[in-house]
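Notes for the one structure printed next.
Heads up, one of the protein chains got dropped from this complex, but the rest are sitting where they should.
Going in written order, the chains are labelled A and B, and every chain counts its residues from 1.
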Amino acid sequence: MILRSPSSTKHWLRDIDWVLVGIVIAISLMGLRQIYSATLNTEFASAYGQHCVWLALGFVLFWIVSTFNYHHGVGASPILWIAGIVLLGVVLAFTEPVNGARRWLPTPFGFSIQASEFMKVVLVLVVAKYCSDYTTKTLGARDIVTIGVIFGMPFGLVLLQPDLGTALSIISLAGMVLYLSTIRAKHWVALCLLAVVLLPVGWSMLKPYQRDRITGFMDPDKAPRSTGYQIRQSKIAVGAGGIWGQGHVQGSQTQLRFLPTPHTDFIFAAFAEEEGFVGIVIALALYYVLLMRIVEIGKTAADAEGMLVAIGVATLLLFHIVVNVGMVANKLPVTGLPLPLMSYGGSSLLTVLTMLGLVHSVRMRRFVN
Amino acid sequence: MTWGPKTQRRVTVRRIVWFQAVISAAFLLLLLAFWKIQVADNEQYRQLAEQNRIKALPIPAARGNIVDRYGRALARSRIAMSAVIDRESAEPENLGRIAARLGLDPDLLAERLSDASAYSKSRHFVLKEDLSVAEIAFLQAHRSEFQEIDLVKGMSRQYPESGVAVHAMGYVAEVSKSELNLREFLLNDFGDEIGKSGIERQYNRWLSGEDGRQRFLVNSLGRQLETLSLVDATPGENLRLTIDLDLQAVSELGLEGRKGAVVALDPRNGEILAMASSPVYDPNKFVTGFSSSEWATLNSDPSNPMLNRSIQGTWAMGSVFKPIVGLAGLEAGLAGPDFKVHCPGGLQFGGRYFRCHKRGGHGTVSLRKAIAQSCDVYFYQLGHKLGIDRLAAYARIAGLGDKTNVDLPDEVPGLVPTERWKIRRMLQPWNPGETIIVAIGQGAMSVTPIQAAHAIGGLAVGGVWHRPHMVSRRELAAVAPGSELPSPRISPVAREHMDVLHEAMWSVVNGGGTGGQARLKALEVCGKTGTSQRVSNATRLKANREDFEDDAWFVGYAPCRSPEVVVAVLLENGKHSYYAAAVARDVIQVWMLNRAEDLLTDTEGTLARSQGGQG
Partner (left out) sequence: MQSLITRNLNGILLAILVLGQIVAIASQVRTSSGTSRFRYWSSTLLQPVQAAVQTTVRAVSSSWSRYVWLVDVREENQRLDSEASRLRIENHFLRQKLLRFQSRTDVDAYSQSIASRTLAARVIARGPSRSTQELVLDVGSRDGVRTGLAVITPDGIVGKVQAVHGRASMVLLISDSEAGVGVVLERSGESGVLRGTGYAECRVDYIGPQVSVQVGEAVYTSGLDGVFPGGLPVGRVTVVGPGVEMQAIAVNPFAPLDRLQDVLVVIEGDHEALPEEILTRMQSTDQPDSGSSPRVGRVMTETDADRIKQAYRRTVESQGRSVGLLSGTGPPDFSDAADPLRASRGGGRDSP
């Protein structure tokens, strides 16, 4: 393992990917502005100030992570993975469910940890460590079992919380690894059969109320009213936006509080109402360029680990964006995943910025070899 | 670790390019989805958003007051709070709690909600009118939970607590689904209060105003942020009736504890001065709501309190019919002074023995004595001579057998039998024995109390039958432009015939006749009693049942020569006509006292009044 300092201080400005950083800042500010508008005159008015703090913390974290060599993170990933599994287990075993789900690990300091967010970052690194040679060889049965263990355990633990959105995002990452690998046809068939067999078995093991929760349609902590109400109000908000939008702090659905959680899960609906189709085009374009940039970084990465880190992050971000925006566009069910960089919430923001920091680290080291 | 061989790297990069293609496709699809919602369907969602944020609440209009001929209130509107429900945002899980607290049947409420979406033009309809303080407290305290409910200040009907003119006045209640299809309620919407019977229904359009509407900007918690527009309600017009509350009150006191009806009218113009029916119900209950047990009791009551006996109940007319038979006899030249009949207490006719009500017989009687003493045998003979069709013709001239077309809904016509009627109805030929039964007001013939007052009153003023009405001719011109009272039906009675009948009916009251109870010291009252059998005497005595007892009639008018008031009293199962005569006497006494008082204290006013009454 080559341990190198980051690029010399003289040239560090040159190594910054200004496109990536610029887009991240642009989306974050759009999100911040929307959080301000959506929480004005509500009991969440302090969210704006808090989000500012989280953004500041997040960019510091982004910078720290991107200055350090991602290989060290990859190297430490087995320990982090074990730590993550332990945390997930503790959450399941020792905490009381809040609104029907065990997601929070309380600390003695008065706040709680969401272990599944931590696990997302760890999984990206673990993939880079164990799967970097999969692109160069044909996978054996042993490799497939490795992948199964790496993803299967966190997936199962998160599903039991239950948190279907996060669990599915883990699956999406596993799918990407398999896609980039070379697998024998018989293994493909075996995997598919396993999935077909395991799905109904796992489903039947859950209690009815858990099934309801897993489908995400009846998640009670979203809003006081039913999911149907959320979907309907979200659709009205988006549609009422029209081409030009109703203007900042002007959307009736958002400001009169018909739209549920307009600063978290449904922030994109609030944005669509106030900024209109034009705003949507700009926002989606920014996300698109961001994802393309990350994938490009993966393509030009110095090594397979860097490529896998970048592609893994891109996969997770794509999954979150598509599930959230698809929900707002009324094409996908309500699963409760936040929109990366825009939704209010420290956990999600810091996780995403950490992952982007890893990608940036890959970028800054693309000429190493 | 490094990239593998060049070829492998190319494979990987190709896969990544495919991944990029997938990203592009996903974003394109999302963009298309937003295009569809935001640009293509924008108008639809804009309207939905507007419906969300704008709440339009009805402002119920006050119904016009109903007053008597002197402007004294019979029914008025008062402030009340109503709960209105927004059928579109009604949450099924809330309905149970709301229904329980407001004392509504949850199934009925659910049914009304589904009906509302089918029938109602607006989103809101009145869930419950006239809330109690407890109900308001509950709804107000749960505003954030029950966002579909709003409290609006409405107007509720208040009827006299002591049940005055209950049947004539009618009541208001929510319009039914079937009524919404009627032409008369074409302008009404689901949940509207409409007049269901009586005056309330007849003049519903005049009395009901037009609801206003208030539009608010609201947030998702239902908080009203600002008023966008306000259209005030237009209250309904007041309605003045021809009723005189003094006569009405005494009529009702006379019926208390009895079943029956009193109708008092002015025979000179057809104005109804009093219309009472007993037993009564509480019309206020239709406003505040019945409990299910109260409703069941009201509906299953054998004495049928909902029936307006004055215009909706028919009874055999009994001897009250005799003056009309006498008129027929006189006009036909059959009952002249030389037509006398010996009454031995009964008449053998067609193989049957027809009794007179006086067992010992009346001896030899003329028409005058026959009316005064109510001799049945005389009228058996006269009726037989006249024949059924001639009898029926005169009965019809007097307005029997047809609706009087009083301005109240659901009047019944009664029945005057003829030969044709019997053949059509029973497929049997007329039996001459039936004629002599009809001649004493029994048999198939039946009349309503208002017909009795109308018939005798018209006869008493010399054969001019004005249509009875509750709203005066002058008032009607304002209330319902275009609809006028028809000219009276006139069939002049010869002066000498009139004298005979007046004298006979004077004798009934003042000449030792059957109606002595109606006698007043200060005023000469004429009239005719009647006691009509419900079953045969033998059956009545054997069964000893309350509802088999004879019905008692009295129709009286005063003053004798130029009648200004006619009072018909029917006491169902009243046993003896003199009870009815005593009630009529008290009504006429109040009429007389009031008239005298008016003359005495304010000659001018009385003049204006009598002109108004006739105009």
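As a working rule, a contact is a pair of C-beta atoms (placed from the backbone, for glycine too) under 8 Å apart; a residue touches a chain by one contact, two chains touch by 3 or more.
Everything numeric here is computed off the predicted structure, so don't read it as measured data.
Participant: Among B:D41, B:E91, B:D115 or B:E145, which residue is in contact with the omitted chain in the full complex?
Facilitator: Per the contact definition at the top, the residue touching the missing chain is B:E145.
Participant: Among B:V17, B:A40, B:L108 or B:A137, which residue is in touch with the absent chain?
Facilitator: Counting the whole complex, the residue in contact with the absent chain is B:A137.
Participant: Can you work out which residue in B:L48, B:A80, B:A173 or B:A233 touches the chain that's missing from view?
Facilitator: Hidden-chain contact among the options goes to B:A80.
Participant: Over the whole complex, note the residues of subunit B touching the chain we left out.
Facilitator: 67-76, 78-81, 101-103, 130-145, 156, 158-162, 164-165, 221-223, 225, 240, 245-246, 248-250, 252-256, 288-289, 291, 516-517, 519, 578-579, 582-583, 585-586, 589-590, 593-594, 597-598, 601-602, 605, 608-609, 612-613
Participant: Going by the touch rule given at the top, which residues of subunit A touch the chain that is not shown?
Facilitator: These residues of subunit A touch the chain that is not shown: 3, 5, 32, 40-50, 52-54, 56-58, 61, 64-65, 68-69, 72-73, 75-76, 79-80, 83, 98-99, 104, 107, 109-115, 117-118, 121, 219, 221-222, 224, 261, 263-265, 336, 338, 343-348, 350-351, 354.
Just so it is clear, only the chains that are shown with their structure count from here on.
Participant: Between subunit A and subunit B, what is the gap in Å from one C-alpha centre to the other?
Facilitator: 73
Participant: What residues of subunit A sit close enough to touch subunit B in their complex?
Facilitator: Touch list, subunit A to subunit B: 132-133, 135-136, 176, 179-180, 182, 233, 235-243, 252-253, 255-258, 272, 276-277, 280-281, 284, 287-288, 291-292, 295, 298-299, 303-305, 307, 311, 314, 318, 322, 325-326, 329-331, 369.
Participant: Inside the complex, what are the residues of subunit B that reach subunit A?
Facilitator: Against subunit A, subunit B makes touches at 1-5, 8-9, 11-13, 15-16, 19-20, 23-24, 26-27, 29-31, 33-35, 37-39, 41-42, 44-46, 48-50, 52-53, 217-221, 225.
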